[in-house]
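All protein chains but one are shown in place.
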Amino acid sequence: MALEISFSDKTFTNTSHTLQEFSEISLELRRDVIKSLYLAKSGHSGGSLGMADIFAVLFFGGILRYNPANWQWEKRDKFVLSAGHIAPILYATLARAGFFPTKELATLRKLHSRLQGHPALDANLPGIETSAGSLGQGISIALGMAMTHKLIDRTDQLVFSVTGDGEIEEGSVWEAAMAAGNYNLSNLCWIVDNNDCQIDGRVHQVMSIYPIADKFKSFNFNVITIDGHNYNEILSAFNTFKENAKTSDKPTCIIAKTYMGKGISFMEDDYKWHGMPPNEEQARKAFNELEKMQQQIKSLNL
Amino acid sequence: MALEISFSDKTFTNTSHTLQEFSEISLELRRDVIKSLYLAKSGHSGGSLGMADIFAVLFFGGILRYNPANWQWEKRDKFVLSAGHIAPILYATLARAGFFPTKELATLRKLHSRLQGHPALDANLPGIETSAGSLGQGISIALGMAMTHKLIDRTDQLVFSVTGDGEIEEGSVWEAAMAAGNYNLSNLCWIVDNNDCQIDGRVHQVMSIYPIADKFKSFNFNVITIDGHNYNEILSAFNTFKENAKTSDKPTCIIAKTYMGKGISFMEDDYKWHGMPPNEEQARKAFNELEKMQQQIKSLNL
Amino acid sequence: MIDESKIKKIPTRMGFGEGVVVLGERNPNIIVLGGDITGSVMTSLFKEKFPDRFFSIGIAEQNATTIAVGMALSGKIPFFSSYSAFAAFRNADQLRISVAYNNANVKIGGGHSGITVGPDGATHQSLEEVAYLRTLPNMTLIVPSDYNETKKATIAAGEMNGPVFIRFGRSAVPSFTADNDKFEIGKANILKDGNDLAIIASGLTVWESLMAAQMLENNLGIKARVINLHTIKPIDQEVIVAAAKDCGAIVTAEEHQIHGGMGSAVAEVVVANYPVPMKFIGINDRFGLSGEPDELISYFGLDRNSIYNAALDILKRK
Partner (left out) sequence: MIDESKIKKIPTRMGFGEGVVVLGERNPNIIVLGGDITGSVMTSLFKEKFPDRFFSIGIAEQNATTIAVGMALSGKIPFFSSYSAFAAFRNADQLRISVAYNNANVKIGGGHSGITVGPDGATHQSLEEVAYLRTLPNMTLIVPSDYNETKKATIAAGEMNGPVFIRFGRSAVPSFTADNDKFEIGKANILKDGNDLAIIASGLTVWESLMAAQMLENNLGIKARVINLHTIKPIDQEVIVAAAKDCGAIVTAEEHQIHGGMGSAVAEVVVANYPVPMKFIGINDRFGLSGEPDELISYFGLDRNSIYNAALDILKRK
């Protein structure tokens, strides 16, 4: 029987706080990622799945302040995806937050879709703050936003940005780090997706970025290292950042230890899944695994 | 009476070791810098004067291995000026080391001179390893040379490179730092001219690079901080690097605290001298100061 | 007849610096980002006047360009300026993706462009930006010819929406346009009428072209139409096609590589509409040299004599 893909209408609100809620949301996001990539027949599974837990907390745990009904709301916090290739997790998250109809997730990477292969401002998808795709640029854009809010308009808006760990091999990223420290941008939260994977292999083998924490400290950041799949640690890191935003004179870097492909056994921690979509068989297996996990969560009654 | 400029024929050998010798050499280099910039009517006095002591030790203290009679000698160590704007001190040093006639220093920045405003490979001046002028590029070129010598040809050739402290605001410089650490390039000696001056002002005000040592340590360097006008400290730093080249698996960064315009009272530590030549009156004053210092050195009998 | 001895010389960068100040006075959203050469490109004027709206980014052209995008996407109108060599190339990827593809309201000033930056030599003598920038969708590219025009161009750039790159120079050049001369982005100015040939120029060669045209008329009675193509993108097709039709031969003159430069943009319009013989005055596929601006202008053949001779050449091919 052919694999049929459909997207439920379900959306989530920005008010979750239990582990059960986060688990269910991130399961839904992972399912969306698998579905949309399976339909697209190309795209980046690994990083998208690996960041599902962090996106769940950031968008649905009351951290990021946004308004899907009026997404250009002037006082919103900003989320800038610097690692543009993990667009599928951003699209899934925005859809599940109500920015646009979930069924549009089926159009990923297709001609004239608003869900371009990499986020595209000119495609007019609600929730997209900037185009991305060339690594390292988004974090500087986030910086420009953080400077505008803190130093020019003097609002309390926060700016969150995600870079990959391979991405921080780009020199421009360290220009951004230097300026963020220089300008005391405590309203900037820089999340490094530290899965130690990039296209050609392990990050520590392709070009070592380690020690990461020491680097960011020497660029005058507050550094928090967390397990990027542990909801408590994620929540607490974001809350520390929010505290920092008020009291500290340093930007915050959250180094999130994650696994590429997290949640799907045969993708986990394998850099080959950086830029591959699941085929039909793999998609079926993935859905089965996610279904099992859903049952577990329910039965555990977290 | 008009100020008449001439260049003596005097050259120095690579065998100095007393403070007196270094003092005399660096005085001569400073005089050359003033003369050539005065004649050129444009160019970078501050950084050139500030690096005279380090150039004196590097080229005349038996550190850098070179052969002016056969400058393309295959086994030579390499010196790459990344901060291309301080070309005048490099030109003076090369001339005084016998790479080309000292009188050519009078042609700096003139049409068809081999002494272009920034070092130019296509001008065919002996001793010039690469063109420079866009900040941050030279250090990566030095890296490519260090990789060639250590990892491909497996020779014991050393590579020295000078960057400014403003220059390390460029992101590409941190790409170079990351790769140097990653490839254990212990044969690379990176000298940071830490005069805390750049064109627009103090480095810590224009865009703070501090703490420098922590940054390089977090990029896996051996770091040595010295007074860049103290011959003992300079010599000992270079000797430590030479030791490191054999025994360590890390590249070396020498952070040299220097003063822009060092040696000429009215230029010292003033960023306005970054890119200015002396006019006639200033050149006269400079020569007088240098002359006095020469007498002092002689009388002190260091 | 223009009396050259009456023409003052002022650097175009002064027009840029003053233009940004005028904008700052008119609009509180104007922001300036410094790249450690604010004195050279004269945004130091803005910095003195509006210190709260000036941010020093240091020597980090990539970051400055992309910070500007973040500010533009937050409603500001940021100007970033550096030497043209570094404001067009060190940040080329950022210009393409974050500025142009986002269609962000970012303004870039490329100063110290061309060989007339002089003794600094080839690395600083940017001669390739026009080729790159005019290929970027959404980008507006202006190469004004004198102080007045640079000021007007800067103000117009700050008052339109979308990315703009303004290329200007370091040395003092004849200030020959009048305060009340019209300047409109995308509309070339015809400075002198004539139907024997057309000379299309941008930047400092506009003045040299005028002088060459005057020589042609005085010496030989040849009437050249002189066109100031200050906006290279979007290009003024109408004026170019009319020149081709009316004059039947075109000389272009620019302080830039011939390959891909303004002349090349004109050639695209010409062959697509009304093919006529053309001759290109510019840098012929080589890097620059240290020297004084005037020396270099004549050594590289960008002066009025070269334009004059090119005009005579092209008339033979008509």
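Think of it as A, B and C in the order they're written, each chain with its own count starting at 1.
FYI, a residue touches a chain if its C-beta (ideal position, glycine included) is under 8 Å from a C-beta of that chain, and two chains touch if they have at least 3 such contacts.
Quick caveat: nothing in here was measured; it's all calculated off a predicted structure.
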{"item": "Chains on display which the left-out chain touches in the complete complex", "value": "A, B, C"}
{"item": "Listed residues A:Met51, A:Ala92, A:Leu135 or A:Ala256, member touching the removed chain", "value": "A:Leu135"}
{"item": "Contact residue for the chain not shown (choose from C:Gly39, C:Gly162 or C:Pro277)", "value": "C:Pro277"}
{"item": "Residue among B:Gly133, B:Gly164, B:Gly228 or B:Pro251 that touches the chain left out of view", "value": "B:Gly133"}
{"item": "Of C:Phe16, C:Phe46, C:Phe80 or C:Tyr101, the residue in touch with the unshown chain", "value": "C:Tyr101"}
{"item": "Residue ranges of subunit A at the interface with the undisplayed chain", "value": "40-43, 84, 109-113, 116-118, 120, 122, 131-136, 166-167, 169-171, 198-200, 205-207"}
{"item": "Residues from subunit C at the interface with the omitted partner, ascending", "value": "85-86, 89-90, 92-93, 96-97, 100-101, 122-123, 127-128, 131-132, 134-137, 233, 250, 257-261, 263-265, 267-268, 270-272, 275-280, 285-287"}
{"item": "Sites on subunit B contacted by the missing partner chain, in the whole complex", "value": "78, 80, 120-122, 129-131, 133-134, 136-137, 140-149, 151-153, 171-172, 175-176, 178-179, 182-183"}
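The rule is short, and it goes like this: only the chains that are shown with their structure count from here on.
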{"item": "Farthest chain relative to subunit A (centres taken as mean CA coordinates)", "value": "B"}
{"item": "For subunit A paired with subunit C, centre-to-centre distance based on mean C-alpha positions, whole Å", "value": "42"}
{"item": "For subunit B paired with subunit C, centre-to-centre distance based on mean C-alpha positions, whole Å", "value": "36"}
{"item": "Residue list for subunit B, restricted to those that touch at least two other chains", "value": "169-171, 207"}
{"item": "Subunit C: positions in contact with at least two other chains", "value": "57-58, 60, 62-63"}
